[in-house]
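Please see the structure below; I have some questions.
The complex is shown incomplete by one protein chain, all other protein chains being positioned as in the whole.
Let's turn to chain A:
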Amino acid sequence: MILEYGTILDYYISMIAQRTIDFFYSVWPLNRNVLETYVIGTGYGYMEIIKLQLISNATYNILKLKLQNKLIVIQSFHIMEKTIDVGDRKFLPSIQGRFLYFATTKRFMYSPVWFVDLPVSSGHHFVGVCGGGRYVRSWKVETGALSWENTVHHIARPGADIKIKGNDQVVALTPSGVYSYDLMNGKQKWKFSLPNSDGTVFDRVIVRGNEVIAIGHLPGAHVTIVKANNEGVISSQKSIPAAWINKETSCEVVDSSYYLCFKQDTLTLQLLDLVSGPVFKPTDISELGLAPSGPVVLEPVSNRGDYPELLIRLGRNDLAILKIVKNELQVVKQLPGVSAAEKSGDQWVEFDDWSILLGDDHMSAKIVVELTLTGYDLESGGEITDLKQKISAGLSHGLPLKVFHNLSNKYVYGYLVRKKDGRIGYKLALQSEDYSLQMVQRMGKVSWTNEEAMAYIMSVEMIDLPVSENQAKFEEEFGSHKDDIGTMFVKRLSTQLSQLKTFLQKQLHKLQGHRHHLMENSDGSVEEDEDEDEDEEMTRDEFNLNKMIVIVTSAGKVYGMKSTNGKIAWSHFMPKLSPFDRYKKSLPLFVQRTTAHFPNPPQCAILGRDMKTGHGVLYAFNPITGVALSDMPPEGLDLGYNVQQAYMVGEMDENFLKGIILMDSKNQIHVYPQSYKSVANRIHSSLYMMVVDLDTGMLNGYRVGKDLKGEKVWNVNLQKKQQIIKDVVFKRYNEHVHSQGRVLGDRSVLYKYINPNLAVVVAEGEDTSSSSQKTGPGNFVNIYLIDSVKGHIVFHGNHRRAKGPVHIIHSENWVVYDYYNQKSRRKEVSVLELFEGKEQSNSTAFSSHTAPHEPLVLRQSFILPMPIYTMATTITEKGITSKSVLFALVHGGLLSLPKAFIDPRRPVIPTQETMEEGIIPYIPELPVSTEAIINYNQSIYNIVGIHTSPAGLESTSLVLAYGLDLFFTRVQPSKMFDVLKEDFDFYLISLVMLAMILVTLITQKLAARKALNKAWK
């Protein structure tokens, strides 16, 4: 079927900038004329070095963001899957609360060898303790190349710190001891071990003159201080009783000579003088005149423990600056209403004819809740009026959590400037609650914003763009059936008139457009051009290839992104929104109404959980414009109950809106929107729900009763004692299955078992039975196919000596999943294909009650030659195109493998029949061909999900891979069978056609003449 001629060019969005930065370390300029600086960010399993250029003219430009704007990501290390308990070392010294929580979950999932526990940078080098205190590594900042590496320890354990002493010495605290290395070549200078046999965790090291001090603590017991001299010889060692200390206690080093802890339950600060103090000195914070409004956290200034000041966070936007003078705590300033603060450094640096004030010990800049920037003189406590500034943007980002504003010669990320006229300017980077990073310049102008929340995508949907105005009018004309002939005729005429009008306008615009472009070229600005493009893009293209990608992130931020260029069209931040984490972290996004139902606008809904109350939060909006429904509060609708289960019903109401059915913890059924209740009442007998209880290992099935009350009708016990349910996967709700069966070689049909209610449940456990004693301890993976309406287990299989993580693709009549085979030490992929048999039970409708209960389950396994992050399958408009399975490979590739390779019917010994059917003979290993890597050389790492979406062309499926990077492309699993090739020769074909017609006409004439002549004879 050839639809139309069309050009398809592969195109990509690759947003390498989308990474979450936990640490910022910046290196002082290498070249003072072109002030260059490198910012090093480390996160979970990766490190990146960003090169910033500060151009030495009147304006200070920090160039970041887009690739072409000199953002150079030199290296990103991917991570390895290995569970190491790195412990609860607070390695994000400045980012707490939600962020830290997030971090710990991530770390639990994949604690990598490359994970940088704690880094420090100096000049050309960036040094870090990595892999849970196992390695000390040094990288060259300019290239990101590893310059040296020392293996310290073999088992990952909590506790790591690192300092640079002088200009050439690295002092690294690791779980096995304190090591000193030469900064240049990594040669070990000395080491001393720490007295940690009793379980004391050492996590701080201080370099103080010629002394090296290591601090450790044992929860419920004591704090241990070990002092050593310059040669690594322990000079003193003492334990200070601290029975109050526990895992949650927040402790910080102040002024390199004090150790300050905060005791949460009694609201007491415990201060220890590291030099002379024999015991902790308690001070109630009420004595200091402080009253907390939330969890209290101590925050070091500028991520460093050598300042005499310290920040104490008393609430979400309540801070105070503490100072220790002669073993006495003082409150320097209380900052009510301030959500983040930062201190400037301590040095002046001359730069051309500008004096950059890299710290004048008396200054501190802060951001208050209205995003007003205020500067204070720390000594006098007075406000620096020059610094008072309102920050124009950023309100959609929530409160700033951290100001990166390190102003010493080692850290430049935002700084104060003393201008010629004596006034002070500044540049700040701030990280907000929505994880975004902004650079703020003088006058409160935001010079760039980086949406780091993109690294935490929870749900993705691709929404069709609306049709153009003209097409919309057509729809309007045929959409309503109430009009009589007269009005319809008038409508018809007016539509055609307006069509003519827009046609003429377009032509006119074209002419004007040319002139416009010429003008633009002369003055070289392109900005307007871009704006113009944006307006045009918002309508559907011919093949419906361009979509609005709606992205929901766990930061509570929702984005609308254009698939054409990856630009963010709109965004919305809900500070209270958090994902469900009952059995799987999820933040579902429902497409309640697509763009197809003009004049009704499309509608999407996000269902999350309130961070504090745990109540369900629902936010409904128009996915194209990002505008919320008129009755929707901007922070989302608080449902007032805890949501136990929710899903979108396929049945539409009179406005073509699909309703959402929610069940609260008391099994009461709720409906969104309220108007959908009538529909729900009508179809309640066909509504069912499955709830997975992770705590008991139970699967419970509910049906919706007459009074919209959830009635428990079935349960399955998955034996919590033996195994833990890891994942439950349903099919995609918008999937179409074109072919009901498979035609075999003998021309008979094997009918597919297509059960839309089928759920795949995967559970993992440890094998403790007698047979495992011979082979050593092993794990197992169980897979269950369960009909979620009936509670019938259609199939249950067990993989012995297998381990997760298990990724599942569930589509049509097949399930593909992977696991790690412990016996053979390799990744394997298994496939289950379900068939009803040679006869179909009911060809028109499927009912879980009448369907065959024991379908044929064909199964096979394959060896996966490469480790993968995740996998997904393609989806197309009508499901005619054959499917491909997409694998996100750990080495950075995105592999597209035809499903035909993962077919359980592949025969080991091919027969005539299988040859006829075209099944590929069985080879245990799946082929990985470089031609099948769809991202070519654009490596993408740490992919957590792949979302596929149908396009208007049946042959095409749109793919968005997300994780640390975002990558968007199209795939055509059956090639472009519905589009003419680009090089299709129209001229030749039409020429031939014309010639043929001509020849036909001429020969016809000639034949007629010949016949006439014949007749005369």
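In this section, a contact is a pair of C-beta atoms (placed from the backbone, for glycine too) under 8 Å apart; a residue touches a chain by one contact, two chains touch by 3 or more; residues count from 1.
Quick note on the criterion: contacts and distances are computed from a predicted model.
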| item | value |
| --- | --- |
| Record-based protein name (UniProt) of the chain missing from this complex, from "ER membrane protein complex subunit 10", "Ribonuclease P/MRP protein subunit POP5", "Peptide chain release factor-like protein" or "E3 ubiquitin ligase complex SCF subunit sconC" | "ER membrane protein complex subunit 10" |
| Chain not shown: contacting residue from A:276, A:630, A:912 or A:930 | A:912 |
| Candidate in contact with the missing chain, chosen from A:685, A:734, A:748 or A:1000 | A:685 |
| Listed residues A:494, A:734 or A:882, member touching the removed chain | A:882 |
| Options A:219, A:282, A:601 or A:791, residue touching the unrepresented chain | A:791 |
| Residue among A:468, A:722 or A:938 touching the omitted chain | A:722 |
| Contact set of chain A toward the excluded chain (per top definition) | 667, 685, 696, 698, 703, 705, 709, 711-719, 722, 738-739, 742, 769-771, 781-784, 790-793, 795-800, 802, 828, 830-831, 849-850, 853-854, 859-863, 880-884, 898, 900-901, 904, 908-910, 912, 918, 920-925, 927, 929, 973-975, 977 |
